[in-house]
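Removed: one protein chain of the complex. Kept in place: all other protein chains.
Letters A, B, C and D name the chains as they come in the text, with residue numbers starting at 1 for each one.
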Amino acid sequence: MQLAFLCFLPFLASIFNGFWYLFAKKPWKMAAGVVSTLALFTSFCLASALAFHDVTFSLPWIATGSFELPFVLRLDHLSSIFVLVITGVGTLIHIYATVYMAHDSGIQKFFAYLSLFCGSMLVLVLGGSLPILFCGWEGVGLCSYLLISFWFDDSEKAKAGAKAFIVNRIGDVGFLLGMFVLFQACGSLDIETLTHAQLSPTTVLIACSLLFFACTGKSAQIPLYIWLPDAMAGPTPVSALIHAATMVTSGVYLVTRLHVLFDAAESLHIVMATVGGVTAFVAATIALVQDDIKKVLAYSTVSQLGYLFLACGVGAYEAAVFHVVTHAFFKALLFLAAGSVIHGMDGEQNMWKMGGLKKAMPVTFATFTLGWLAICGIPPFSGFFSKDEILFHTFTSGHTGLWALGLVTACMTAFYMTRLYIVTFLGTKHTHAHESSWGMLAPLCVLACLSALGGIFGHMISHTLAFHAEAESSQLEWILMLVSACIAGLGIALAFFMYDESRQPIRARIQKQYGWLSTALAHAWYVDEAIDLVLLKPLRQIYGFVWRTIDVLCIDGFIMLLASGGRASGDVLRLIQPGFLHISIACMVMGAFFIMGYMVYGQL
Amino acid sequence: MASYSSHLLSLLVFLPAAAAFLGLGARGLGLLRRDVALWYGSLFVTVLTFGLGMMLSPNSEEKYTWIPQLGVSYALSLDGLSVWFVLLTLLVMPIALFASMHAIRDRVAEYCFHMLLLETAVLGSFLAADMFLFYVFWEVMLVPMLFIIGIYGGKERLFASMKFVLFTFVGSACMLVSIMVLVYMHKLQFGVPSSYLPDLLRVHGAIIPSRLLFSAFALAFLIKMPCFPLHTWLPDAHVQAPTAGSVILASLLLKLGGYGLVRIAFPLFPEAAHFFQPLGMALGATAVIYGAWVAIVQTDMKKLVAYSSVSHMGAVVLGLFALNSIAMAGSIAQMISHGFATGGLFLIVGMIYERFHTREIAAFGGLARSMPKMAFFLVLMTFASVALPGTSGFVGEFLILLGAWQTMPVYAGIAALSAIFGAVYMLKWIERILYGQAKSPSLAVDLSHREILILLPFTLGIFWLGLMPGSFFHQLEPSILKMQFFLTTGGYHHG
Amino acid sequence: MVEIQALSIEQLLALRPLAVTIIAVLIIMMLALWQSKWPSLLVALSASAFVVIDSLSGAGTVSVFGLQFDVLSRIVSALTGFAAFVTFLVSFRYLDQKKEQHPEYQILLLLSLAGMQLMNAAADLMLLFIGIELMSLSIYVLVAFARSRRACCEAAIKYFLLGSVASAFFLYGMSFIFGATGSLAFTALAKANGYLGYLGIGLLTVGFLFKMGAPPFQMWVPDVYEGAMVPLTGFMASAVKAASVFAFVRVLTSCTMPDYFWDLIRFAAIAAIFLGNAVALTQTRLKRFFAYSSIAHTGYMLLGILGGSSSAIIVYLVVYSVASLGVFSILTLMSGPDDSLLTSLESAGFGRRHPVLGGLMSLFVLSLSGMPPLAGFFGKYQLFVFLQDRTLVLFAMLASTLGLAAYVRLLINFYMKEPIGVMSRVRTPVGAFFALSLVLGLMLHMSFFPDALIRLISGL
Amino acid sequence: MDVPFYICAGIGIAAAFSVILQRRAVLSVLSLMVVLITCAAMYAMLGAHFLAVLQILVYAGAVMVLFVFVVMLLDPEILPEEVRPQSILERLWIFILTLGVSTIFAMLVWVFAHRYVPYRQMGADNTEKVSLLLFSEHIAAFEATSLILIAAIVGALTLSKRHRKAKG
Partner (left out) sequence: MVESFAAALFLIGLLGIVLRRTILVMLMSLELMLNAVNLTFVAFGQQQGLLTGQVYVFFTMTIAAAEAAIGLALVIALFRTFRSVDTHAVHGMRE
């Protein structure tokens, strides 16, 4: 029963806040935040209590004839990790958000959406059967839409929200079709039965590729990643919670949850790995030239997710899960730190306008440094261990090309993170900014510790997770660890070299020489414009064309034709009804002659 | 299934009509002078009928011989399938009346008369078990609708009402001819003519040109549905109809098409149903995509919602023609959920029209800021119609697509795309009027308690069907099984 | 020596309705000496009422001289008597308005009623022809009753000339049948085959098609319906049409015709339905509109004849006549000083100005258009249910969509258009009100308890 | 039997054509008289002596006198029909009409000839037998025709009275 309580608590908080927002007269500013945080915190406690036990909870939902679809929640080893991350990081972000959004008028609405998001994320993670997972999947998509376009006065933000939702829906269609293929093959959609069912390789391949397509939509991989950078239009806690820690990892969760099926689909592995690797590389390149802090972090998230799918592609599922956990910690930390910076700079997000915040915001600076070190993969910190695991597994599974790509991306990650670090915090420029209050800084510190120690602690427990026994060749592993550490150091040094104040002329010269490349990167390889040109513009033409021709021209035209035909025949027949007497008599006589002739002729 | 004949059904059907004539007579004699008395009188009657409906057990029956020489019997029957449609009618009618109290100012007596008459006609059609009686109620529906659209509608209301009546009449003319053929075949086979549905079901499949008759029935129901090529009357009727007219049109009249298919066309001609299955599913799939595409370019709110109904009903057609129990249950759920969602949308559009007196999407902006309650209901109804899990839309859509995939994966795949295009046109519309800069903030007064009370039933309906559809499917069970029995064994073997 | 057969009591009783009508005519002629108009109306009303009641109460089949009174002929006589009764009531105030209040109106109407009874009961072609002539002659004069109006005279002369040519053809056909079979009795019609016999029946059909207003010869219908006085048009649309259709049915059922003849009837039916409904769409004047719709309904009856069951046709006849009686009585009340108000322009918004009359008018119009709850639909349904030729039925139904469009246009004109100019408040006189309620009661009874009508027709 | 028949037929046809072709109405009335007389002669030839006399008395006498009255009454006003220039359409119409009439006539003659039955000699006392038959078998029709005459009288009266003051 606690599992149901755990899952439904955020929903209750969301309903409470929603009603409060719509109907209560005088809102007390902080109350909404407190309610949601408390709700999530109790879920966290319940989750930690139930952690790693096999608990299931089911309610009858849809039952028509032979088809049974109960509402099943199942907690097991894998999902408890995710639940802990969601509720843990979620609670921290809730605390941060209560302070961050304190002065916003629609705070109840914000927390209603946030709790709704946490609830649907929990449903997604705990979903016992694919349709329940899908319910969480779409619920999360809805909340990301509502939260991205939270500040809807600016129509740009509203469009970004719509874009996110529609791209997610494209992914969801893939998910639906995958489910139908599986249902047709084995008659049930429960994950347990699916994992044990014997399915023909082709159906498994089709189903898994469709599900993978859905994951690319949700976890922003190559074809459908365009929505994540625009999703930064939402408030920063949203970006932190949804677009860094939880939602974007649901794709990885799905793959790891159905790893038995995905293992069976051999030819899909190489596809997943390459997609992951290429996404990581491309996102990293774009991040190199971004000026907006949140955009840099967004692209770095995309590239880290690329790593995750690379890991899944090569079959290193526990490495992927480990990296998800660590990534949740340091990426949330980085986003929240960026948030406090933006908060401090009163909404200013452009890096070049900041600088030298080291002195102005010491605590934020300290926590950001820890996060920065973790993401670059410097040995003691969590980022190093999880990324190294992935690279190690890619190497051992023989995809040396992808391993090399991964290394280069790691180097670039280190480079652009350091660039961000230097430009915002170091440097001699004294921009005045006020340090955030402790309500925001406390979660930052907690996250900083987690991302620092998380690596070591995680490394140990990941062995317990081992899905399948794996020969330990420590000697090779050490070498690879060393290599990746050096790569990270190289990236950092290069960035320090490039972005020191004195190096301004060199940067100008490079800018002049590779001008076209930097503008291409700035515009994210013109992918958005390309899609708009190739896909959206013709589609808009089609919509208009379809309506005008089929609806207005063909069908209505045809009906008008019929109607006017009826009327015209009426007019014509009316004309042959002359009022003249002699014409009537003539017609009558001719009619009589016709009938007489017909009667005799009929007999011949 | 135990069925006891009770006069409750006839009382239920004819109570509104009696009240209608009573009201008109009273107004004629100068009794109910003030309009308010008429409004609350008719509202009381619809609520009374709702109460009456509650007391019905879902398999009561009533049969008297009406015209023995032609085998016509006055037969009403309520079973698992029609109980939901009847309840939907009983729910929508009071809401429509309550919602139109402010909108309709003059000729109130006629308005109440036609609304109550319409309720009788719709209830009668859902309950009729005799084909002659079904056709009588099916046609009677046209007259009040004609007057409601014609008298209280928008500018080109005359054209729209004429188009609506003629469109449906052509379909029902073909249906009447096939009913006549069936009655005649029954006379040939059993010696005595009868138009009672269970008797007609026993007519031997071989002797009747079942494919021709099925297509005649299907034509009438697909026009009413409305399915893709025959839908052009719907946008005109919706745009010109008053708010209550649109709500009734969307929530009730469209359901008759689907109900007719399930209750009459499929069991009568199972072999023809299987023969026309690919065509039907193709039409359904194209309707889904076509409805969504055309809705994207609409500038008038009501036209947009009308085309979204075309898209939803396309999904229902797809589900029905899939001819398996999952898809059929899904389409019936989708029909009921469409009644809630689109009915709600039309109510909201009506409320917006009452405030701004225009339905052009371009004329609005930033309503969410000044009208949060309306924004909440609008967003909820929109996502219910875009089949978001947790709302009733998902239950219907998911089951339809799941069932349709079993028989024709290609068309189910195409229909699944509706999730994308549905999201596109709905969000485009929501974003245009709710978000962005407010254009005429002075008029934007948020929903009054009265209006919230109007929208509440539909909201509860959406969540009930979305989260706890257990009782819904349980009631539906016997009819779906009966349907499967007819479709698999019925005429199919020797068809 | 040829002895003259003695008449039994039963045969005398069967002649009672005809005798009463003739006596009423004579009485009214005498009453004409006095100046007051009320007695002649009362006598006429009581005579027609007696015809209705007596015909309905008769039983079995009685044949007197050349007349044969059976179930169907009694029903049609009752129908025509009822039509006369309503026409008398409705036209009383109308004639005062037009200052044409002469007793001859009642005399001629009763004479035409007598003619119709002869037609209904005739078992001999010559008697049938005499009945037709009696009816037609009195109707010719009635059409020209308001001599001062040009339209009346024009309509009358057209109707007379065309009518007498048709009667000449009819007579010529009779002579051929006499030539072929040696006798004019209906029983002899079965033997009328060969060139001469079929030619004779062909000529008979020419005469009948004219009288019914079926397509090859329907030129006169619109002009005469519009020219004549409104109550008279009602009488013609209901009673005259009913009697001629019934006579045609009796002739056709008693003779066995080859297939190609039925194609002729099928053509006439299709042409009637399409022409009637299509042209009705374009009409603005109400009387002309209902003329074309009556042509369409003749088409449906012709279809019924193809179906072969004469009782079905009679049911349709009764339903149609009652509805058209209702429509024309309301038109009489509606019509302005010189029937000027009967155009769709002036009568716009009639339903709003006069709710009761408007409501009645919509009921009758809906019944004419075949809307289900009302008797019109039941009439069509039972006519077509047992008709084998399904494509023809489908065509009839689709053509009736055109008809529905025309009727709906009328309803829209009545209810949804703004009334132009001040429309005089129509005072419904007592007589007209009673007639209307009678017609309404009959139609509603037929709508909701149609089996009573069928039982009446088959069981009597 | 043949020679007098052909003579009568010739005269009759000629008179009939003159009825429809005469300019002045008076002359057509007279030619109609001639046609009636030839018909009466035909009756006599066929042995229907009673009818022949009747034809002369009733038809030629009363009805024609009626026509003469009306023609004389209206004659000054009816200008003799001036011959209008025949438009092509009318000429074409007349040609079609004559073509139709002649085909119908040929068809009828063919039909009559097709069943050639010689005339039988009837008994001498024609009048007695006809009147007996009239009052026994066809009494109903006889009475009915009286009704028609009443209707004709009343009708003619209502239509032709010069002025009628409206009662009531």
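Convention: a residue touches a chain if its C-beta (ideal position, glycine included) is under 8 Å from a C-beta of that chain, and two chains touch if they have at least 3 such contacts.
Quick caveat: nothing in here was measured; it's all calculated off a predicted structure.
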### Among the chains presented, those that the missing one touches
A, C, D
## Note on the structure
Full-complex touch with the removed chain, picking from C:160, C:235, C:248 or C:407, is C:160
### Summary
Touching the unshown chain, chain A contributes residues 574-575, 577, 579-582, 585-586, 589
#### Entry: Where the unshown chain meets chain C, residue by residue
126, 129-130, 133, 137, 140-141, 144, 147-148, 150-151, 153-158, 160-161, 164-165, 167-168, 171-172, 174-176, 178-179, 182-184, 222-223, 226-227, 288
### Summary
It is residues of chain D that touch the chain not shown, namely 5, 9, 12-13, 16-17, 19-20, 25, 28-29, 32, 35-36, 39, 42-43, 46-48, 50-51, 54-55, 58-59, 62-63, 66-67, 70-71, 73-74, 77-78, 81, 94, 97-98, 101, 104-105, 108-109, 112-113, 117-120, 122, 126, 129-130, 133-134, 137-138, 141-142, 145, 148-149, 151-153, 155-156, 159-160
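Everything that follows uses one rule, which is that only the chains that are shown with their structure count from here on.
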### Task
Quick one: name the chains whose C-beta contact count is the highest of any pair.
A-B
### Query
What chain is the most remote from chain B, judged by the mean position of CA atoms in each chain?
D
### Query
When the centre of a chain is set as the mean of its C-alpha atoms, what distance in Å lies between chain B and chain C?
43
#### Entry: Gap in Å, rounded to a whole number, between the CA centres of chain B and chain A
38
### Query
Taking each chain's centre as the mean position of its Cα atoms, how many Å separate chain A from chain D?
103
### Residues of chain B touching at least two other chains
166
### Message
Please output the residue numbers of chain D that touch at least 2 other chains, ranges allowed.
### Response
111
### Pairs of chains satisfying the touch condition
A-B, A-C, A-D, B-C, C-D
### Parts of chain A lying in touch with chain C, wherever the complex brings them together
563, 566-567, 569-571, 573-574, 577-579, 581, 583-585, 587-589, 591-592, 594-596, 598-600, 602-603
### chain B-touching residues of chain A, taken from the complex the two chains share
18, 21-22, 60-67, 109, 131, 134-136, 138-139, 142, 145-146, 149, 152-153, 155, 158-159, 161-162, 165-166, 169-170, 172-173, 176-177, 179-181, 183-184, 540, 542-544, 546-547, 550-551, 555-556, 559, 563
### Query
Where on chain A is chain D touching in the complex?
586, 589-590, 593, 596-597, 600
